[in-house]
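Note that this complex is displayed minus one protein chain, with the remaining chains in position.
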Amino acid sequence: MKFSARAGSAVHEVVVERDNGHYVVEIDGVRRVVDAQKLEADFYTILDLGDSRSYEVSVEPRGDGYIVRHGAAECEVVVSDPSRRAREAGPVGTGPLTVSASMPGKVVRVLVVAGGTVQAGQGLIVVEAMKMENEIAAPRAGRVKHVAVAAGQTVESGVALVEIE
Amino acid sequence: MKFSARAGSAVHEVVVERDNGHYVVEIDGVRRVVDAQKLEADFYTILDLGDSRSYEVSVEPRGDGYIVRHGAAECEVVVSDPSRRAREAGPVGTGPLTVSASMPGKVVRVLVVAGGTVQAGQGLIVVEAMKMENEIAAPRAGRVKHVAVAAGQTVESGVALVEIE
Amino acid sequence: MKLPFTKVLVANRGEIAVRVIRACHEMGIPTVAVYSDADRRALHVRFAHEAVHIGPSESQHSYLDIERILDAAKHTGAQAIHPGYGFLSENPRFARACADAGIVFIGPPPAAMEALGDKVRARALMQKAGVPVVPGTGALPENDTDTAALALAIGYPVLIKAAAGGGGKGMRVVQRAEELPSLLAQARGEARSSFGDATVFLEKFVERPRHIEVQIIADTRGHTIQLGERECSIQRRHQKLIEESPSPIVDPTTRARIGALAVRAASAAGYVNAGTVEFLRGADGSFYFMEVNARLQVEHPVTEEVTGIDLVKEMIRVAAGESLSLPQDRLELRGHALECRIVAEDPRRNFMPSPGTIRGQRVPNGPGIRYDGGTYAGWTIPIHYDPMIAKVITHGRDRADAIARMARALDELRIDGIPTSVSFHRKVMRHPAFIAGDLHTGFLAEHPDLLKADDDPLLDEIAVTAAAIAHYRRLESTAPTPARDGRGVSSWRHAGRIGWRR
Partner (left out) sequence: MKLPFTKVLVANRGEIAVRVIRACHEMGIPTVAVYSDADRRALHVRFAHEAVHIGPSESQHSYLDIERILDAAKHTGAQAIHPGYGFLSENPRFARACADAGIVFIGPPPAAMEALGDKVRARALMQKAGVPVVPGTGALPENDTDTAALALAIGYPVLIKAAAGGGGKGMRVVQRAEELPSLLAQARGEARSSFGDATVFLEKFVERPRHIEVQIIADTRGHTIQLGERECSIQRRHQKLIEESPSPIVDPTTRARIGALAVRAASAAGYVNAGTVEFLRGADGSFYFMEVNARLQVEHPVTEEVTGIDLVKEMIRVAAGESLSLPQDRLELRGHALECRIVAEDPRRNFMPSPGTIRGQRVPNGPGIRYDGGTYAGWTIPIHYDPMIAKVITHGRDRADAIARMARALDELRIDGIPTSVSFHRKVMRHPAFIAGDLHTGFLAEHPDLLKADDDPLLDEIAVTAAAIAHYRRLESTAPTPARDGRGVSSWRHAGRIGWRR
C-alpha cells in the first residue's frame, strides 16, 4: 500500500506492507521492519526490529490525518492516498459555504439574520465553552442564506451554524 | 424478575424491575429505587435515590454468582433464578468425574496413569504457576479413566486434567 | 478518636472535590457530593458516600445555588461544608447562610472575606498594617506639574492607569520624567474615548514582576502560621499554568520576611483558616501586596509536598475549633515541588477550549509523582465548567530533580480523545530560561514559541511510521475482503467508525 504523508513541512513517500505478523514500512526509500501491536483503540506499542527502538504511540484520526503522540510530544501527520487525492481533485469552493462550530459549546449570541450580508471576518455566532466566549467569523463575504442555531442551544464541534452564499 | 441471592450465610429474596431509567430493587421486602449506570464492563456507579448513598461496584461473574467489590471490600453473591434451580435439580454426581485445573499454570508432574486406581485425596497432577506448585488431588476414590494432559503442558483454569470413574 | 465533623458536604466538583473527599475519607469523615445534570457520572460523585442532585448543568442554577446546596446539606445531615475553590468559596453571603443554617463553613469568617474581597478596602487595610502595597496615587490633578511631583515621589518607571479602566485601555508605562506630559495626554484621551471618563492615576510600574504568594493558616485560638511561598509566574491571560515551591528567587531571609508580612496581613483582617497572600516581586527585589485569596488555592499541593502538611485536613480541624497541628518553629521545608495544570485547551488552536470525551487515560506513577485529577477514561468533560482537568505535581530533592520528574511524568501521562495542554507543559520543562529559574509574569509573552503548537521534529520518523501503520489498518479494514466465516461481511462491522471501534 502506497501513500504520501506530510509531517510538519516535509512530505514523505510511504509504502506499507504486512509480512509475517510484522509491518514493513518504507519511508522515502528507507525500509524498516516493525512489530506494531494495538493495546487500545488508537494506541500502539511499536518495536523497531532493526535498531531495537521501542515506543508507545497514540494515533488519533483528526481531519485528513492523524495526531500522533509519543510521550508528551505530538505531531500531526496528513496522509494522502490515491483515492483521497482523487476525491480532493474534485470541485471545491463552489456552492454555498457552511460555517461550523470549531468547539463544542453553547450558542450565547447570534449576530446575523438570514438574508443579511456579511463581510469577511465579520462575527456570525458567539459560542461559549468552559467560561470562554469564542466568536465565529465569516471566512468570506456573502449573503447569509440560513442560520441553523439559536441562542441557548448547545452545539457539538463541527455542527453547521450558518450558511453563506 | 424474581430470584434468590445468597451473600455469606444469608439468603435473600430479591425482586428487580426497571422503572423510568432506574431500577427498583426489593430485597426481603425492602424496596429501593436506585440509579445504576454502567461505566465499564462489570463496573457500575450506583446512587440510591432514597437515602442518597453513592457507591461504585465491580460485579464480576464467577461460577454461579458474582464477586462484588466495593472499594477494597469484597463479597460473593450466589444467585439462583427459577431456570437455574430447575437445571440444578437435574441429576448430579453420577457418571465419571472430571478433575479440572484450579489455576492456570504449567503441568510439572503427572502422578497417575490411565487404568490405575486412586484413593480420595491422592495427588493426581502437579501444576505450577508463579513459582508455586499446586498438587491437584482426587476428590474421591476410583479408577483413572483418562489423563488429558502431559508434563510440560500449559493449562488454563478449569481445563479438564483427569477423568475418574 | 473523635471526628472533627460527623459528615462533610463538598460544595464543588472536579479535581478539587475529589481532593477534599480524599482528605475526609482519610480522617474517617463521611462525605456528601453535590452534582448537576452534567456530573452524574463525575468522579467526585462516585467517590463520595452520598450524592445529591442540585440542578441543571449551568452552574448558576447548581454549584452557585446557595439554597440548593444548603438543602442538600440539611437533607443529608452534613455538619460542615467545604467549598473548594471557585464557585461559592469566596462568597461571604454563602458563608453567612451556612452559619445561619447551623452548618460550619470550612473557610474564613465572612467579615474577613468581605474586608479582603474589596480591593480598595484591602489595600487600605494593608497600608495601615504596614504591609507594602504598590505605591500609587488617587485620581490625578489637572495640573501636570503636580503630577510630575507625584511621579517623582513614586519613582520611575510609573504606570498611568485609567480609573474606569480595564483591558489595558488608557494604560501607559512612563520610563522617564520627560515622557510624562505627552503620555499623560495620550492616556487621558484613550480613557475618555474608551470609558467616557478621562480620570487617570499613577502606580509604580513593577518591572519583570514575579508572582510570589505565601500560604498562611490560622486557627480560632489566635495562632497564625505561614507555610512558605509559592511562585506562580508562568501565566497565560492571567491564568496560572505552572507553580512551584519554594520560589527559586526566595532565600531563607526573604522567606522569613515575606512570611511575617503575610501573617501580619492575615491578622489585620481577622483571618481564620487557610488563605494565600499574593505579592508582586519587582526585579529590584521589592515585594508588594496584591491581594488575599480567602480560600484553598488550586496550587496548594506544592506547599503540601515541601511542608509535609495536608492543608485540607488542617482546614477541617481548624474549622472544628482545633488548634493548628504545629507551631511556626516546627515547620520544615524539604526539597522542591512543581505543579502543572492540565487544561482541556488546544495548543494547536490558540488554546481554544476542547471539552469532549476522554477515550483513554493513563496517569503517571512512581516516585515523587502526585496526580490530582477529576477525570477517567470514558468521562465526557462538560462544556459548562473550568477547562482545568488535572494537576500533575512532582516533588524532588531540588528544583532540577522536580523538573526532571515532571518531564518524565508528562511523558507517561496520556489523555486521548481531546487536545490538552500536556505538550505545552512538556516544552516548558526543557526551556533553558525556565530551567534557569528566570521567571516573571511576562515569561510566556517573552517566549511565545512555547505557546505555539509546533510539531515536534524529534518525533517525525516515529510519527510517520505510526500514522502509516494506522492508516494501513484503516484501509485494510474498510477494503471489502471475503469474510473468513463464509457469512460475508456482516453488517454490524460497518456500523460506526469502521476500523476505529473501541
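In this document, chain identifiers A, B and C correspond to the written order of the chains, with residue numbering beginning at 1 in each.
Everything that follows uses one rule, which is that a residue touches a chain if its C-beta (ideal position, glycine included) is under 8 Å from a C-beta of that chain, and two chains touch if they have at least 3 such contacts.
All of these numbers come straight from a predicted model, not from anything done at the bench.
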{"item": "Partners of the unshown chain among those that are drawn", "value": "A, B, C"}
{"item": "Residue touching the undisplayed chain, where the options are B:49, B:75, B:114 or B:151", "value": "B:75"}
{"item": "Where the unshown chain meets chain B, residue by residue", "value": "1, 3, 5, 7-8, 10, 12, 14, 16, 18, 23, 25, 27, 32, 34, 36, 38, 40-44, 46, 55, 57-61, 65-77, 79, 81, 102-106, 128-132, 134, 154, 157"}
{"item": "Residues belonging to chain C that touch the chain removed from view", "value": "18-19, 22-23, 25-28, 47, 301, 304, 308-310, 325, 332, 334-335, 362-363, 365-373, 376, 397, 401, 404-405, 407-408, 411-412, 490-492"}
{"item": "Absent chain, residues of chain A that touch it", "value": "35, 37, 39-40, 45, 47, 51-56"}
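By our rule, only the chains that are shown with their structure count from here on.
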{"item": "Chain centre separation in whole Å, for chain B relative to chain A (CA means)", "value": "48"}
{"item": "Centroid spacing, where centroids are CA-atom means, of chain A and chain C in whole angstrom", "value": "31"}
{"item": "Two or more partner chains touched - positions in chain A", "value": "none"}
{"item": "Chain C residues counted as touching two or more neighbouring chains", "value": "none"}
